[in-house]
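Here the complex is missing one protein chain, while the rest keep their positions.
Per-chain residue numbering starts at 1, and chain names A and B are given in the order in which the chains are listed.
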Amino acid sequence: MNQTVVSFLAQYEFFDFLTKIFGENSLLLTTLIFLIFSVAFVAVAATIGGLGTYAERKISADIQMRMGPNRVGPYGLLQFLADGVKMMMKEDIMPRTADKFLFYLAPLLCLLGVFATLAVLPVSSGFTLTDLNVGVFYLIAISSLVGLGVFLGGYASNSKWSMLGGMRGASQIISYEIPVTLSVLAITLLSGSMSFGKITDLQAGFITNWFVFHNPFAFLAFIVYFVGAMAETNRAPFDLPEAESELVSGYHTEYTGMRFGFFALAEYIEVFVVSAVAAALFLGGYNLPFHISIDFLPIQFVQLSILVGKALMLYYVVIWARWTFPRLRVDHLMSVCWKYLTPIAIFNLVGCAVWMVAFNGQSLAQLIFGH
Amino acid sequence: MISLASYLIISMILFVIGLMVMIARKNIVAILLGIELVLNAAALNFVAYSKFVTNNLDGHIFALFIIVVAAAEAAVGLAIVIRFFQLKETIHVDEATQLRN
Partner (left out) sequence: MFLNTLFVMSALLTVVSAVLVLTTKNIMHSCVFLLGSLIGIAGLYATLGADFVAATQVMVYVGGVVILMLFAVMLTGGKDFVSKAQNLMGLAPTMGNAWTYGVSALVGLVFLFTNIQLLTRLGTMSKLKNDGAFESTVNKIGHLLVKDHILSFEISSVLLLGALVGAAIIARPRKQ
C-alpha cells in the first residue's frame, strides 16, 4: 500500500472527528481530502510559476543592471497578476488553416503533463499526495507529455516557425530524456528504491548523507541531471525551440492570450518541478539536518519550506544560467546530448554500481570518517 | 465489475479494432498504429491472466517484453516508412510491390 496524504492525516485526532461525520472508510472523505490537496498543490504551483516570471525579469534586470518591473505592487511583486489579467483579456486568435482540435489540445497537454507530476512530488513526509513505489519512474514518464504538447502545438499552428520549433522541441526533449533518466537510475541504484519517500528518508541527517556527496559518480550524475533537465524544460542556453532570433518564438508563435499563457506557465512550473526533483533526489529533499519527530504537524510545514527553499535556489541557478550563457547551435545541442551527456551518464551508472559492490554501499563520508 | 471477463472483452475490442485499422487503412503509418493496438490487446490479456488465473508475475514480464518488442518494431517500421517515402514519394501501402530498386 502506498502512503498517501490521507493515510498520513488518519493518524491525527481531528481525522476521527471527520470519520464520525462521513463514516468509516468513506470514499467521499478520501476524494474530498485528495481534491483539497490537489487544488492547493496546483494553486501553489501556479503561483510559483507566476512568480517565476517575475523572478526571471527581476533577476535578469539585476544581472544587466536594470530595475526590472517595479510599478505594480510593492517591488513590482504583483506584476505576474497584471500579466495574467492582460493575457485573459487578450483576443484568442487562431490561424485559419490551423488544425483546430490539436491547436486546442496542445497547451492543455503541456499543462496536464506538468500538473500530473505534482502528484508524486515529495514536498514533505506527510503532505506528499501519494508516495508511489514507482514514483520517480512515473514522474519521468508523465512529464514527457510536455514534449508531445510542444510538438503538437508546433504542428497544429500550421506555420513554418512553429513547425520548426515543435520539431526541435520534440527531438530535444526526447533526446535529453535519456541522460536525465540514466542519472536518476544511478540514484535508484544507490537507494534501492523508486519511491521518493524512501529515497529522501535515506538522505536524512547531516549534509554528508545527501546522495550528491555519496560518491564522485553521484556528483557527476547530479550535474548531468541538472544540465539535462534544463534542456528538457527548454530553458536557455538550450531554448532552441523558442529561439526568438531564429524562429520568432518557436512552437507558440501563433498562440495568443491564455493559450500562450498555458505554455509559459507550464514551462515555469516545470522548471520548479525539475528543481524540486533535483533537490529531493540529490540534495536531501525535505530533511532537516537533525532528527526530529514528524508526528508534530507544524514540522510538516518546516519540511515543506525546506524543500521549496532548495528548489528555489536551483531555480535561481537556472535563471542565472539563462542570462549568462549564450544559446547553443542546433547541432551542438544534439552532440552535447549524444556525445557527452549520455556516455557520461552511462559511465556514472556503471561507476555507481561498481561503487556499491566495492564499498558495500557505504558513502564517501562513511568511508572517510567511519560510521 | 472488475473481473477477468471484462478485461478480455476490452482486449477483444481492441484487437478487432486494431485488425480493422490494419485492413481498412492504406497509409503505412496507420497500419503501424493498428499493430500497436493489437500488441497492446495481447499485453493486456497477459496481465489480466496473471492477476486472475496464475497469480504470479510472469504475465507482467511478458507484457514488458511486448512493450519492448513494440517499441523496436515501431522504430524499425517507421525507419522503413521514411526510407520508402524517400524512394517512392508516397506511403500508400499498395505501392510497396518491389523488394529491390
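In the analysis below, contacts are C-beta pairs under 8 Å (C-beta built on N, C-alpha and C of every residue); 3 or more make two chains touch, one makes a residue touch a chain.
Predicted model, so just to flag it, every value in this text is computed and none were measured.
> Using the touch definition from the top, which of A:Phe15, A:Phe137, A:Phe219 or A:Trp320 touches the missing chain?
A:Phe137
> In the full complex, which bits of subunit A touch the chain not displayed? Write them out.
Answer for subunit A: residues 1, 27, 30, 99, 101-102, 105, 132-134, 137-138, 140-142, 144-145, 147-148, 151-152, 155, 163, 167, 170, 174, 177, 194 touch the chain left out.
> Can you list where subunit B touches the absent chain?
Considering the whole complex, subunit B reaches the absent chain at 1-10, 12-14, 17-18, 20-21, 23-27, 29-30, 32-33, 36-37, 40, 43-44, 47-48, 51-53, 55, 57-58, 60-61, 63-65, 67-76, 78-83, 85-86, 90-92.
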